[in-house]
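Right, I'll just put the structure down here and ask away after.
In this view, the complex is presented without one of its protein chains, the others remaining in place.
So, chain A:
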Amino acid sequence: MAELRALVAVKRVIDFAVKIRVKPDKSGVVTDGVKHSMNPFCEIAVEEAVRLKEKKLVKEVIAVSCGPAQCQETIRTALAMGADRGIHVEVPAAQAESLGPLQVARVLAKLAEKEKVDLLFLGKQAIDDDCNQTGQMTAGLLDWPQGTFASQVTLEGDKIKVEREIDGGLETIRLKLPSVVTADLRLNEPRYATLPNIMKAKKKKIEVMKPGDLGVDLTSKISVISVEEPPQRLAGVKVETTEDLVAKLKEVGRI
């Protein structure tokens, strides 16, 4: 029975199926009353950690999320998928706007050390900001090796083999534990949380703490200037023949 322990970071984002609306004052997107759920890549990360636990390679899976009170729903989903306990690093809504990858990375780094975990799983990026930075920054702060865009993960004793999806194809690397792994799309297909597990999850513990308790400073040096919708795509024009196509392209000055 392995003694490895895993920490999985999950983020609560606007549900990917929702149509995004920009606020009239261009300060951000509308989040009030909009459906939120767990970031899809974070779900994949949770699934991988739970599978390792089921294979008895990992002893405990802890789910963590940073943000306002509603984050607890997301942690509960992770618990319903099989995580053992949760940690909610509470950040009031007003301050949560300035929570970026660097701030979250600082929190995760401190937590990883405090909880003495061997593995830190994250989704490769969040679908709201598309930053793809948190995992990498956390690894940097901890001075841990990292396997990002993982499409396959194999534990080998005190090492972990990670197959990474990169533009040129697949790269396989071997990392010494403890290490950071970020999940890509093809790593696994997350399970449905079954009813018995959803009921059990209600009884699992979620520890609430403040960033100050970890000694982390959340000030951000980045401020959002404006958020705008992309320009409307104009309708295309259909032409009948290649001659027409060439003529049209010449007309609009493209050739």
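Brief remarks follow.
The rule is short, and it goes like this: a contact is a pair of C-beta atoms (placed from the backbone, for glycine too) under 8 Å apart; a residue touches a chain by one contact, two chains touch by 3 or more; residues count from 1.
Rule of thumb we're sticking to: contacts and distances are computed from a predicted model.
Taking the options "V-type proton ATPase proteolipid subunit", "BOP1 N-terminal domain-containing protein", "Cytoplasmic tRNA 2-thiolation protein 2" or "D-2-hydroxyglutarate dehydrogenase, mitochondrial" in turn, only "D-2-hydroxyglutarate dehydrogenase, mitochondrial" matches the UniProt protein name of the chain that is not displayed. Touching the missing chain, out of A:E3, A:D25 or A:D130, is residue A:D130. Of the listed residues A:V22, A:L155 or A:A193, the one in contact with the hidden chain in the full complex is A:A193. Within the whole complex, the absent chain has one touching residue among A:V18, A:L141 or A:L155, and that is A:V18. Interface residues of chain A with the unshown chain, by the touch rule above, are 15-20, 33, 35, 37-38, 40-41, 77, 80, 125, 127-128, 130, 184-186, 189, 192-196, 198-199.
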